[in-house]
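Here the complex is missing one protein chain, while the rest keep their positions.
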Amino acid sequence: MFYRENGQFKTTYKSDQQIFGVKQDRIAIIALIAFAFIGVPLLADEYLFRAILVPFLILSLAAIGVNILVGYCGQISLGSGAFMAVGAYMAYNVFMRVEDMPLIVALLSGGFFAMVAGIIFGIPSLRVKGLYLAVATLAAQFFFDWLFVRVRWFTLDSPAGTAEVSNLSVLGWQLDSSVDKYLFVLGFVVVFALLAKNLVRGPIGREWMAIRDMDVAASVIGIRPAYAKLTAFAVSSFIIGVAGALWAFIHLGSWEPLTFDINRSFQLLFIVIIGGLGSIMGCFFGAAFIVISPILLNQLLPWIGRLFGVEISTSMVGHAEFMILGALIIWILIKEPHGLAKYWSMARHKLRLWPFPH
Amino acid sequence: MSKKKIGEVILDVNNISLRFGGVKALSDISFNVREHEIRAIIGPNGAGKSSMLNCINGVYKPQEGSITFRGQTFKHMNSRQVAELGVARTFQNLALFKGMSVIDNLMTGRNLRIKSNLLLQALRWGPAEREETEHREKVEHIIDFLEIQAHRKTPVGQLPYGLQKRVDLGRALAMEPKVLLLDEPMAGMNVEEKQDMCRFVLDVNDEFGTTIVLIEHDMSVVMDISDRVVVLDYGKKIGDGSPGEVRANPDVISAYLGTSH
Amino acid sequence: MSTPSIVINVNGIEVIYNHVILVLKGVSLQVADGQIAALLGGNGAGKTTTLRSISNLLKAERGEVTKGSVEMRGERIDHLSTSDLVKRGVVQVMEGRHCFAHLTIEENLLTGAYTRSGKAEIAASLEKVYNYFPRLKTRRTSQAAYTSGGEQQMCAIGRALMANPSVLLLDEPSMGLAPQIVEEVFEIVKDLNQKERVTFLIAEQNTNMALRYADYGYIMESGRIVMDGKADDLRNNEDVKEFYLGMGGDERKSFKDIKSYKRRKRWLA
Amino acid sequence: QAPAAAPASASATVQFFPSLTGRTGAVAPNAAPFANGFADYMKLVNARGGINGVQTLVEECETAYATDRGVECYERLKGRHGGATVFQPLSTGITFALMPRLAADRIPMITSGYGRSDTADGAIFPWVFPLLGHYWIGGDVVLQHIANQAGGWDRLRGQTIAVVYHDSPFGRELLPIINRRAEMHGFTVLALPVPPPGVEQRAIWMQIRQQRPDYVIMQTWGVMTATAIRQAIATGFPRDRMFGTWWSGAEPDLRDIGADARGYSAVMMQHGQARNSEVVRQILAQVHDRGQGTGPRAEVGDVLYMRGVVGAMLATEGVLRAQERFGRGRHVTGEQARWGYENLNITQARLDALGFAGVLRGPIATSCRNHVGTALMRIHTWNGSGFDWSSDWLQADMNVITRMVTASAESFARDNNITRRTEPGC
Partner (left out) sequence: MGFLIETVIAGLMNGVLYALVALGFVLIFKASGVFNFAQGAMVLFAALAMARFAEWLPEWLGFESLLLANILAFAIAAFLMFVFAWAVERFVLRHLVNQEGVTLLMATLGITFFIDGFGQTIFGSDIYAINLGLPDEPIFILEGLFAGGLLINSDDLVTALMAMAMVALLTLFFQKTGTGRALRAVADDHQAAQSVGIPLGRMWVIVWFMAGLTALVAGMIWGEKMGVQFALTFVALKALPVIILGGLTSVPGAIVAGLIIGVSEQLAEVYIGPLVGGGIQIWFAYVLAMVVLLFRPQGLFGEKIIDRV
């Protein structure tokens, strides 16, 4: 009845090391995943799938990648958009150029190439720190934006330099309807989220965090900063690359480099910070916030206006949306610099103590 | 108490000099540390004590001199190598991983011993899981030993200073080092806590035979527990010997101890 | 003898960090004008937190005073900003040094005089600080980050002196200082106290030193004041002797002979 | 594959025209007048009594010229108010992203003067209508105009033409026709991409100063155009050798520069500024004078405003055409409207009746093979405070264009496993 861990004695370290230590958590998560796979397809409509759920899931995935690098390893990156682009374009090339290429392999290969790019552009991190590094990663952002526009080879020489894919299928399963697309993306996201969680709570995750928190001390206890940073770049950009490929293949179907421009990088960083640095769960909260709130504002404002009998023009809505979003972001940062994930853990903490606080 | 057995020289520092621009942090320092002993380094503020430790574990690269560790001689050390050779240390200005829990901090101390690769870790499968559990057991021993069970999962940044110091020690212990370098482990503690800390240090020294190099300003601690003491002043060595000898050394008295002690 | 007026009056404060962690559970203490008060207690007892709530540095740590009040000479100061307090002469030396890493030692000291005007007076204060800590003078052009731990501690104390304070809150001033310097620091404290009537509240682990110089002492344990009294009385209290001064009976026990056995403190029983 | 007539549903008493706008951000100066013209004309249609009595309804959704926002807007609006009739996304990037979705949702898209040029081939792109022109036509006409001025195509041989373009699908869409013509007539193309939003063009204009091309063609949009012209002034490139395509030749681009920009020309998809046209008079009288104007009154009749008006006219005329087949005075579905757009035949008389005399030239007639309807263009030139026509009606060389369109559409069909429609007339 109560949310308690009392009485759930952990007799082995193994059980103490589970992802969700409290039994109720475990049940809740499993129920949530089951609901996502079974309940949501029954309830949601086309708009929800296409305009909200699919982008939400893919951005969550990308944010997990960013969080590994920024939140866990402490290397601020503003180049995530570029790694999404690398994932998208390379997956596209693999998919189109190789006969009978299975979709999943193509998507993963996008991740692979993004990983290579990530490692290369991660090399400055061995010398450069903090905000200097952040700006240096913009080099990746602008370089790849340029590359995919300029070098026609990447877009199979299409005249306008766009890429498109159609008729996707996995082992005979046609990904036509929005439900199919949603389920496909969901599957990817769940698997990757679990793998990522395992990494960050394991030895490599501790190396990353150690580098983040105090790199000199980390090297004194035998952690090689180069290895830790580059693996973080690799794992992170792999995940981001896969997310990029999903975004292009599943969400858009047809895209251009602008899809992955610097605003995308900022957006991802927002997700991670609003959600909570160093929290996988936070990525989902952050993505939900960033995906839903502009849309919600955009639809809500005219409605609110009408309540008061004023017609708010589209441009006014557009500007107000910017202002409110900006203000909301600041507000969240002020209220909880550790992001929405902190609320999550605080809520659990309180629930655990409830009804006896302190 | 049984007289402990002090062994051969394990760490030999030869003619180390270290400069930062115009500042001579260390000039021509030599001393050695024997296996199983507690070796204290004392000296006034800015004497170069911390810098000495930094040279030993590769954070600073001295311009001159060499360091011999268990028979191998190095011009200067490399942090990773030193860690692999079995040297661990704690820091004067707490260098913990603030965002991580106590357990995770200690677990980083075991990272050198992790064998499973990234893929296994991601899947948390078989060997990786088993390995993790083994290391966790070791770490739990240390946690028990340092009596910080209650704080296992607290992010260390939120712990009070004194406990952070303990975690710092724990992280070093988790490496199961041959030699442990402690930089003012008892600063900011009251007597009771210092007593605890001394007990830990002595226990480590006794039970695991760990060699200890200790920097400390509290003379009573130094006098009570160390076997031999080096005294630095303005980067120079001005004394070396048993606590008693050092306490009687007039240079040391004027430079460091003052008259009231 | 008239009782000296109370300068700092902390009135049953509760402090919560991060909205959840209750750290101070009703702490009250008074520091009288011209007094040296010592705040003693183990790690995590809440000494730093108490000082922070007086100097109003809690907010930056995401902590807040949820109950009680802090008064200075009868006037509530819990809503004043730290810089206003400094202007009124209340200055805190933070635990763990906190020197301005990129500024030189001298620049660090000069920022300490931020609230003051008058070039000559500031120059005089600077001279005074250099007199107290000659070591700082030799390192004056070095960036603070590149000085040793002890040098930074001196810099932090010196910086606070530059504000010409009337109430000085010292958080573990002796930490990391060589014994001689510790002695000097306390001599400086006594000097300022006697010559310039500066009031002190010192959180200290070095109980021995603190009680030697202090007039009055408070002992904290897990967020409460568990004992207070004249410094001399505390020094003779059996528990304080055993736990804070390390004396079993009358002899100081050697650190070497500590047993893992611990006696429960009487006031916690 | 004409859809069967659907029973008019009771709820659908209005015909819904979603409007994807760019009222914020770097393209706002240019995209906002379009949206205003579009909305005002729809109001005019309603004031005139609707489309055979069916009232039009416009709902805007702001994309700020960003593709993913465009996709969200599309998803949001497509099902509203009885279903979207037709989308006009006002961005080539967004048209690319929407194309795969149209067939599944059975909603057509009008891309007047933007989008993929090869969508002119309705046999392969049944849902897309680049009515009145696409960039290949525009490019061809500009070159024709330049050739005419120079004294014939052969005079271009050996000359250099620089193309300053928005580095996006929009900008690049112009290049194939220019390159094709360059091959045919032996001039050199200097392609100069400008990264959006286009505020940094100094280096490009330095290059132009160095290479001294004979002409500059601009495929720019939003603030990029104004910046280009300012840079041309700063580097002394003669304005009368600069030619824009229709999105780069409107008042907001030039107003603040004024006299310094005199001589700059742009190819127009038929209409330009039309302050004195009948339709403008009507809009002023029946919309603005009744206090229902969407944007500032001063802007009514401006180039981009008129383009919005024309866009709305095409959208409603298609519905009208569809009603002829599926039921007069009834709401038509997107699929039915598609049929209407594919079977347009707007004669000059009809245009005159609608108030477009002197603005557009008919007939605008479409078919399965021809989703453009007409390929007539004119050039106008900035006189320091407004535009003057500086050419006759010009007709793109459809021999060249159609071949390019078919080849490109075929290759698209191959890559995407689309089969050419086979019904009669295709």
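Brief remarks follow.
We call the chains A, B, C and D, going by the order they appear; numbering starts again at 1 in every chain.
Methods note: contacts are C-beta pairs under 8 Å (C-beta built on N, C-alpha and C of every residue); 3 or more make two chains touch, one makes a residue touch a chain.
This structure is a prediction, so every number in the text was calculated from the model and none was measured.
Residue-wise, the contact with the chain that is not shown comes from A:Val216, picked out of A:Val216, A:Leu296 or A:Ala347.
Considering the whole complex, the residue from B:Asn54, B:Ser226 or B:Asn249 that touches the absent chain is B:Asn54. Of the listed residues D:Gly236, D:Gly291 or D:Pro424, the one in contact with the hidden chain in the full complex is D:Gly236. Within the full complex, the residue among C:Ile6, C:Leu103 or C:Ala231 touching the omitted chain is C:Leu103.
The omitted chain makes contact with chain D at the following residues, 23-26, 28-29, 32, 167, 191-195, 197-200, 202-204, 206-207, 209-210, 222-224, 226-227, 230, 233-236, 252-253, 255-257, 260. Mapped onto chain A, contacts with the missing chain fall at residues 70, 76, 124, 127-132, 134-136, 138-139, 141-143, 145-146, 149-151, 214-217, 220, 262, 266, 269-270, 273-274, 277, 315-316, 318-330, 333-334, 337.
Although one chain is not drawn, its touching partners on chain C can still be listed: residues 55, 57, 59-61, 81-83, 85-87, 91-94, 98-103, 107-108, 110-112, 114-115, 143, 145-146, 159-160, 162-163.
Note that only the chains that are shown with their structure count from here on.
Common neighbours of chain B and chain C, listed by label, are A.
Looking at A-C and A-B side by side, the one with more C-beta contacts is A-B.
Distances between chain centres, each the mean of the C-alpha atoms, put D farthest from chain B. Here the CA centre of chain C is 75 Å from the CA centre of chain D.
The geometric centre of chain A is 41 Å away from that of chain B, both derived from CA atoms. In chain D, there is no position where the chain touches two or more neighbouring chains simultaneously. Contact with two or more other chains is made by no residue of chain A. Touching chain pairs in this entry, ordered by label, are A-B, A-C, A-D, B-C. Interface residues of chain A, counted against chain B in their complex, comprise 12-14, 16-17, 195-196, 198-199, 202-204, 206-207, 209-210, 212-214, 216-224, 231, 235, 278. Across the complex, chain C meets chain B through its residues 17, 21, 40-45, 48, 95-97, 135, 139, 142, 146-151, 153-154, 172, 175-183, 205-208, 243-246, 252-256, 258, 260. Those residues of chain C whose C-beta lies close enough to touch chain A in the complex are 19-20, 22.
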